[in-house]
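Before I ask anything, let me first share the structure, which is written out below as structure tokens.
With one protein chain withheld, the remaining protein chains of the complex are depicted in position.
Up next, subunit A:
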């Protein structure tokens, strides 16, 4: 029977869930939401720890770091390894160096390659395996643009020569990687350069030239199993750290003795060296004197040799002249012979021509003779003719005489002819006689000429003979001369050789003489220097001796992970999230409880008759209540499971994901589902809903069955307070009146909705408010406070002239309005037990500071004046140090260099910590004038092209190490803070879900409970829209009230979150902008409207007939 009944109840139970699934779902959903936020945000802190711990364990991050005042020796390392609890010890070197790159000067921390502890996660390439190689920080590559395979050079950042620390200064990058030692981009502070370590380099231990290790890394037994940041871990490490502290004193004394011994030795060595130096100096002097004697001797010898050579040379010259003379004479003789020969030839030629002429005369003569003969013959013929003619004439005369006159003419003619012929013959005879005389003369002449020629020939032969004789004589003389010449040539060669060797000897001597004088000068110089050095060395020796007496026993610094900057920051960030997780989800739980309460109340009310029936049948209260409790438990359990699974998987991932933009080295995000948070949130949720259910059932269960069987008296209408004010109430129409009365009638629902909507609104206000707060960093910090446009960083090694050069260049730059020297240096500042990393800022001229940085009190906006009696510190720093105006804080860059200053003002600031100090105060506390390392400028242009040009123009200068624009910093800050957008999205989604669940639930209850009322309205002829409005009016009013509450709640929550969540180096704005309220309100109303819209169809579907048939 019992069995059967239970079965029936169980069936009823399942049917109930099926039938009223939306109700079941709304409890499930709100619980899921609450649990998701509760467990998700709570689990974020341990998840952050786990994610980091995984990385720490994987890379075997050191648990303890031991620094020795005088370094760590191999013996120290062995001693530490013998300490109880120490698993491994790794001695290491590290040193900060400067590295010049194209754009800037970086401070790099060189660390010896790890061996088992602090392993490097190599992301590219490999670890160095030669001393000339290095592995670079991935940040280094990002900063500089260098790539694996490039070479870099490091240099000392202080007066100590780099060789004191390093054997190698040029490294080839063989790889890139990261270390868990640095979780974020922060690399800590440094005593050199800008004061901030920019990146690390891993080099082989052999690259260091240090005598002892700088530190020892220790890993502690059993810490890998423990999670970092937990107390268990810290206790374990502390135990071992204390144990190491115990051996520290003994080790330090040993080290002290060692150093002391070494120092004594060194002093002795030093003194010996001084003595040696002095001796060397005197030796040199002696040598120099000896050389002087030699020089004088040499000079004399040289003069002698010079004379000998000159004499020989003179003799040679004389002989040469003689020979030349002889040769000339011989040559003259030859010339004469030659001319004699020529003359003979000429005479011979004349002779020959005489002969020829003679021959021709003879021939002419012969011809004459022949002609003569011929003429004689002719003449004879003519005489014969004439005789003939005379005979004829005679004949004729005879004739004529004979009378013949005819022959007269002939006789005349013949007579004339004979006259003529007789004349001619006479002439011819004369001619021949003349010719005969001529030929005779000619023959005589020829004979004379022949005789003459014969004489000439004999003369010539004589001359030839004479010439031959003198030629032979000349040739003899020539050969004598030539042998004389060759002798002279040899002699000359010898003299020349002598001269050459003399010249060499001279040059040599001159050189040695020069050397000698140089030697003297050098000696003098060296002596001055050496004397100074010796004096210096002596003084140093004295100092060293004195210092040695002052040398204290060193101390060991046994430091755990809590001294690693990023380790600590990460821990603090996780604590902040933890703090948020404590408060934030409360809103969801409150709403979840209210939703459960109203839902279950409604459910119990609906089943009033059934409860009555069951009671009448004899079921006991527990059995009846079981159904509702089980219903609630099941819904909340389902919701819890859904919630803690999604919550713990999604939320930590999103939040840590946002943080990991800052902690960019974190390789993995672990989000395990934690049993603890799952269980606690589930129990909390189930208990909340169950209690709400019990409360809802209580009244009904207490009633008697008869009462339950009757329909419940509808909750009666009541007059509300507002009705007393007729001037308001009278103006409302019935629907408005009904709305107001309804709102006040269902209190649970009212609170559920108001808190739900309020929660939604507050989440949105928080979300957008966080954005506002962050934006104020950009807007106020870079728009109103740090207003300088650019900062030109000066190289630490730059000379004053070089700096001045840059300054003057800026002065001349037309686009630079204004410029001022400043010193900005990374320091640690502390007050009491609080200490923070700060920038100490010293302007050259305090009066001009306002142009670049505005110092003002945040709330009163009162301008602050930087005096010489104290410093002005930034607001967040003051808060973190818990220092107030008038307090004396300390500033230090190392333990040894610590000064105390009074705070005279606290200034508004949102990004980084600054301490502003006047140059006079700086000089006062440090005893030296500040070395300015940057020039701040205000420019007249701010466009990208100008900035690019400005960057190029100035960064190229040797003395400039960096050019930074405030706008760049503003952008990078803004970039960093966009991570917050994720958080905003999460909040908006959560807000939307919250609003949806609550309003959906409210509408569901409203509609189901007031179905009759709504059906009545429909019957009365209300259109669907009018019916919807009737319902929506309530929703809208609730949304308005909820939103108003949400603004208040959001304001409080926002302030809380901002204060807990803000990173140390930033101060978020404290105010939420009007625009954000507006946006939140719009979104809240959008969610509300959206739900109303989805409910519209549900309203439309209400069946009048079914609803009005009877009382349910």
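We adopt the following convention: a residue touches a chain if its C-beta (ideal position, glycine included) is under 8 Å from a C-beta of that chain, and two chains touch if they have at least 3 such contacts; residues count from 1.
Operating definition for what follows: contacts and distances are computed from a predicted model.
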- Query: Any idea which of "Ion-translocating oxidoreductase complex subunit E", "Putative ABC transport system ATP-binding protein", "3-oxoacyl-[acyl-carrier-protein] synthase-1" or "Zn-dependent protease with chaperone function" UniProt assigns to the chain that's been left out?
  - Reply: "Putative ABC transport system ATP-binding protein"
- Among A:334, A:619, A:926 or A:1022, which one is in touch with the chain left out? A:1022
- Item | Of A:238, A:741, A:1033 or A:1070, the residue in touch with the unshown chain | A:741
- List the subunit A residues touching the unshown chain? 713-718, 733-735, 737-738, 741-742, 745, 1012-1013, 1015-1024, 1026, 1104-1105, 1108, 1110-1111
